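Take a look at the structure below.
One protein chain omitted, others in place.
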Amino acid sequence: MLSADRLSVRFGSKTALADVSLDVPAQKIVSVIGRSACGKTTLLRAFNRTNEMIAGARTTGTARFHGTDLYGRTVDPVEVRRRIGMIFQRATPFPKSVFDNIAFGPRAGGFAGDLHELAEEVLTSAGLWADVAGDLDAPALALSAGQQQQLCIARTLAVRPDVLLMDEPTASLDPAATARIESLVHSLKATYTVVIATHDLSQAARLSDMTAFLDAGELVEYSPTATLFTNPRTRQAEEYVTGRTS
Amino acid sequence: MVARTVTRPLFLEGTGGPGARADRVARRVFLACAALTGGTAAVVLGVLAVGAAQFFAEAPAGGFFAGTTWAPFAEEPRFGVWPLVAATSRITIGAILVAAPLGLLSAVYLQHYAGRRTGAVVAAAVAALASVPTVVFGYVALNAATPLLRLVWPGAEAFNGASATLVVGLMIAPTVAFLGREALAAVPPAYFHAGMALGASRGRVVALVVAPAAARGIAAAVLLAMARAVGETMIVTMAAGSHAGLAWSPLEGVRTLTAFVAQTSLGDIAPDGPDFRAVAAVAALLFVVTYAMHAAGRALLARRPAGSAHP
Partner (left out) sequence: MTPPVAERSAYPVSPTIQAAAKPMLPGRRRDFLAGASRLAAATMLAAAAGLAGVLARAVWQANGGSADGTPYAGGAGWETIGPAVAGTLWLALATAALALPIGLGTALYLEEYARPKRRAVRAFQAAVAHLAGVPSVVYGVAGLVVLVHGLSAGRSIFAGGLALAALALPTVVATSAEAIRAVPDDLRTAAYGLGATRWQVVRHQVLPAAAAPIAAGACAAITRTAGEAAPLLVLGATSFATFAPAGPGDPLVSLPTQVFAWAVRPQAEFAAQAAGAAIALLAILLGLNVAGLFLRRRLRKVLP
């Protein structure tokens, strides 16, 4: 349902993503692995059109969502971002209350329902409801790092996207918080399609159905996770997952 | 596809999503603002360009830049701008000779010597001086600086270059102090501590380690303050006089570029008369010079490497 076809992204003269083609099946978790600066983030951002906010970015090839070219002339990037949500590596709560963080996206999208109901629902999904239920007006920046990332996930869920793009959501968290986020991601699979970039191979192995291995902006191998980790088709992937290089 | 996504229509296309209308309106409003700003700049520039073009159609550019007599409204008009430029240069250089030591040393005091309380008091005094309108400085030049000067040199004229220079220097000193302090503050504290750890005196460390590291910022402070002195109008109009000669004594009156513009415009000038053309030509010259000085000063500030360059 989400696919890339010969997708390339360049920043100035630097190629960040070269000719990547892959298909993300619905209701699956796809992990994207590779060394740092291999293009993981760029690929994710290409799917919700946030690369174009970086100066000098140029995207070629196509990315499709339900058959619609996300980069088509008549496509509104704002609408793309409402359908394909993204969670960034660094948790960036807005300097406002917990409730206002949740409410920002739905309000922007013209949500007409009960925001408190919605907040309870998404905070519960994100596993944060028990922690913040007492005081939704507390400043979001007062939460712990793990809770902030949970809040960012909840806030993205509140927009009701179909796809969640997660860019190393646990990179800056302690093990306990990481475990919380991982079980959350797992539970999201029932309703969402998830693409998660990670440098943590065991996380990719634990969580995902499919795994894509990127190297220097190129897609080296895209296989079912079990295959990629036990019986990779390519030598580079094998070297990477067994830790023989890097 | 799965039920969830089918329940919501796919309207990626078009720009009809919630908030899109407000966004389009906002974009147009802001674009209009930018156009107004650009238009204002263009109008200012256009008026000066047209006036100056008319001026040079009558007076040869060579005579303007090389001539030593400025008498645009005489029977036989002479358009040598040199006396005005010389007066502006003298007052600017004299003023910066007052302001640079005063301002930079104040900056050093505030950044490296002042205690918290006295520092706050001095900083407040500098800020207060910086916010005093130039016309008030003009009043001071006329009613305090000149009488004092004449106590020392009774031969000084009532309108003279010296008191105007001194007061312009006082006026731009806060600019030097403020920007100079910013430049000193931008130097990584590690330099200062390293210097002090070697057992050098505070003054040695500031003069030999911190100040060289802040050289660009200090140069920018001096340049931007000089740009202000060139454009300063009220003090020189009120206290320096209107004698457009090549006077050498600082006790005589002089007339700067800005003073010519202000004094000539005091009488009603028609936009199609010869007086306006002369004013426009001088204003255009002022525009070019101050614009270039400001741009150069800002460029120095922008290129200041944040702690990367070190001695």
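So that you can tell them apart, the chains are marked A and B in the order they are listed, and the count of residues begins at 1 in each.
In this text, a residue touches a chain if its C-beta (ideal position, glycine included) is under 8 Å from a C-beta of that chain, and two chains touch if they have at least 3 such contacts.
Bear in mind the structure is a predicted one, so any value in this text is a computation, not a measurement.
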* To do: Over the full complex, note down every shown chain the hidden chain is touching.
  => A, B
* Structure fact -> Touch assignment to the omitted chain, from B:A71, B:V122 or B:L251, lands on B:V122
* Structure fact -> Hidden partner sits against chain B at residues 17, 19-20, 22-23, 25-27, 29-34, 36-38, 40-41, 43-44, 47-48, 51, 101-106, 108-110, 112-114, 118, 121-122, 125-126, 128-129, 131-140, 142-144, 170, 173-174, 177, 201-204, 206-207, 224, 227, 230-234, 237-238, 258, 261-262, 265-266, 268-271, 276, 279-280, 283, 286-287, 290-291, 293-295, 297-298
* Where does chain A touch the missing chain, residue by residue? -> 48, 50, 53, 55-56, 78-79, 81-83, 85-88, 90, 92, 94-96, 104-105, 108-109, 139, 141, 152, 155-156, 159, 161
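Rule of thumb we're sticking to: only the chains that are shown with their structure count from here on.
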* Structure fact -> In their shared complex, chain A is touched by residues of chain B numbered 1-2, 4-5, 8, 10-20, 23
* Asked: So in the complex, which bits of chain A are touching chain B?
  -> 1, 26-27, 65-66, 68, 70, 72, 74-76, 78-80, 82-83, 108-110, 160, 162, 191
